[in-house]
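For this view, one protein chain was removed and the others were kept in their places.
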């Protein structure tokens, strides 16, 4: 049995700059046997909601024992808190701004959004640990790059079996975004596109299990029946994608470009389960 | 001696989305000691030919025992088959659409293309294994992401010394593209640009060993003598590049932009060996 711990990174740093490499350098200096995996570094700059969505759809595929570091952090250097969370054997490290929402119990998060978009709000009755013990860091942190100077070293120590409580007091509050799940509107679901992937697929917040089998989805004036897979469709279609959300796709093409749609576009599912 | 097995990934998924990370998560869950290396994830979306070319020019540099997973898969979810191939101690996993052509014996592939472009066709008298035993997967696959749900777990099991025959019946047929080698036209070679690299170098399918020593290549109205290396040339030149194919390059510049040329542009070598 391998004893390597997986440490994942989810950031908006991109790969052009050496920021990610500096985080990995710190991780490997303190946890030389860690296996570091990039989830993505191409979250839209400072888009906490998108980062939360990406992490939510990915963390469960990693082995138990993984440490997930997420840094989309417009509030770096301000008084926003830093958190350690644990769920089902996984550990999460990052700023307290909603980015780590997937690590909170579903029962504590707002079950569906009220308005047209997602935003972070305070939830209570949860268990988290604050990162306050900056004296435990190998060097004093800079004011602008806590990913490298705080979150990476803490993650390395957690991967080496430190306990969350070592780094600060427990707290029962944290910021969280609503669950990514389109709200009900009569017999329909009022979805929204939460991201566009490389293929131009429009990924919505409509959960596959919420959709009636013979339903169709509408985007603008287009009404699209649900197909089982991209290859079945001729042209535009809607499918339940690989992460369980309804996607609008164009076989061998780019649906977002074709439809002039994107993040925030309304997508309605006409018949809910 | 290390016992780590290398698993390589060649896809058109890009790095912006978490799809590659989900594949790595599955690989590390099942083969925790594997060393995963990205060949590229920037194959043009659904361009099987380009994926086949990239894999062909790269796999031999990896150590024997490596498992190569390739997923450029416009037919995902349809009845296209999934294959395991073996060659010179390397194992290849992916869809049966020509992407894994390099793993087939050269003698079975069409030796040179007939027309102006490459395409996949059926070849026979080869040995491959179908991936049919989806009951061996850790969870039922989604209809749209077999890279994560089928190919990654199979690759992890193969890296852990499972046998190809464990996953389905042998087959003697597979799709393959022609060998990447410009056809003869009298004393000349009728080449084509198969990809453009980051530097704007136009990489052709003209093999260096097919070219007469004092030959030149023509692209549009330009006639370019063969140089030994970029640094020797002043301006546009043709060189035998690092993968053995003739490239058209512009010293300290971008040949593709300068010439208005790209994938599919004709490049003629005037004197063949």
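First chain written, first letter: the chains are A and B, and each begins at residue 1.
Assume a residue touches a chain if its C-beta (ideal position, glycine included) is under 8 Å from a C-beta of that chain, and two chains touch if they have at least 3 such contacts.
Computed from a prediction, not measured in an experiment: that's the story for all the values here.
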(request) Decide which residue listed in B:26, B:39 or B:143 touches the omitted chain of the complex. (result) B:39
(request) Can you list, in ascending order, the chain A residues touching the missing chain? (result) 12-19, 21-22, 24-26, 28-29, 32-33, 45-46, 74-78, 142-145, 148-149
(message) To test your reading of the contact rule: which positions on chain B touch the chain that is missing from view?
(response) 1-2, 4, 6, 8, 15, 35, 37-42, 54, 57-58, 61-63, 197-199, 228-232, 239-242, 252
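In this text, only the chains that are shown with their structure count from here on.
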(message) With centres defined as the mean C-alpha position, give me the chain A-chain B separation in Å.
(response) 32
